[in-house]
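Mind having a look at this structure? Questions to follow.
A single protein chain has been omitted; all remaining protein chains appear in their positions.
This part shows chain A:
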């Protein structure tokens, strides 16, 4: 067996808007959970990706409910990207809820309610629905109406599949269903045996030529195969939050869309928990804990952290993945400083994954992938310049320049972005460094410039609540922001 090139196929039928992380299709790991250098949209960051792969494996096996994982690293090191990769790697079966730390602050509900809802949105319950249905193509229908006009109708219908044919005697009620659905010979129908509901799937292809013109809504389907009476089993996954919502209001499901669920009482939640556990005992349901991703977790305050401490100890808790780029910073709601802005007792329960800044080669690869994603053809020299810009300023700034350079290049009626275009947009759009330098020089001309009071405030400040300092322009050189 020789070396085969792995061709990654993208699903081109889905049209998506291009976002900052839309190029990520997965974690890019191979079968032994080793990270490939460039794969599935992810570049470099091998250790963090391997760790994330291990976490994904454990979530799949259902073994780490209620654990906490922290992705910590400098800005622009791929923390959110890894979380997106994890979501893709877990697939559609496992519930993955993504939120930002500041989202819990809302006027409509308290912080703990918002957190509870987010936690319960990440726990899935698998249930199964089983029905016996009769599916076949109608060969002929005979309905006899009593001459007097009152009294029961009787009827007979002959149904067939590709392999068998049989007839049924119909009672009054089901004849009414048939007439309501306007079922004729040649229609493919399903009859639910338990409820007696009749559903028309469409018309059979073999009868497509019966008429020259059919209605606009006519669908043509194939004649069913196999047996007439089948057992249909469908497995659904609902989240605990959805069950909560439908039980707390009469028109529950509309609230799911508008987000206006209000506060859900703890008694309701307890009842739901009991019911789901009962189902689990009877073997009717499986609890499928998913992943809750909280980005910018340093925005949570001390009350939320205490709440999380407790909530994670329940046996139906999801895996919580957090991401932050803060260093030793003040915990919101207190005056104490702590690593990442998270209290030490919660940090103790976490596994921490470190992300490191990208090397120049990796930055070049990332820019190449983004160029592909944004449909921009770039000359290699332009790419080199862009990589230089990215390493000097920041990765995000360089990514912004891709689409803008593309537009500039299209304006001069060319297809390939070259160095001139990149230089043009570089001069048009400032990055953070240059912008702060300009601010410092011309601070007197700007409104409400407070940089003169900076010295007095540093002396007086105790940490929190100080006047806002304008960033002194070395944000990128620092290891982590304060």
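Everything that follows uses one rule, which is that a contact is a pair of C-beta atoms (placed from the backbone, for glycine too) under 8 Å apart; a residue touches a chain by one contact, two chains touch by 3 or more; residues count from 1.
Please note the rule applied: contacts and distances are computed from a predicted model.
You can't see one chain of this complex, but its UniProt record names it "p53 and DNA damage-regulated protein 1", from the set "p53 and DNA damage-regulated protein 1", "Large ribosomal subunit protein mL40", "Erythropoietin" or "CCT-beta". If you put the hidden chain back, the residue from A:37, A:164 or A:344 that touches it is A:164.
Summary of contacts with the chain left out: across A:63, A:145, A:173 or A:231, the touching residue is A:231. Within the full complex, the residue among A:30, A:47 or A:93 touching the omitted chain is A:93. Contact between chain A and the absent chain runs through residues 1, 93, 126-130, 163-164, 166-167, 169, 194-195, 226-229, 231, 233, 235-236, 238, 242-243, 246, 252-253, 256, 279, 282-286.
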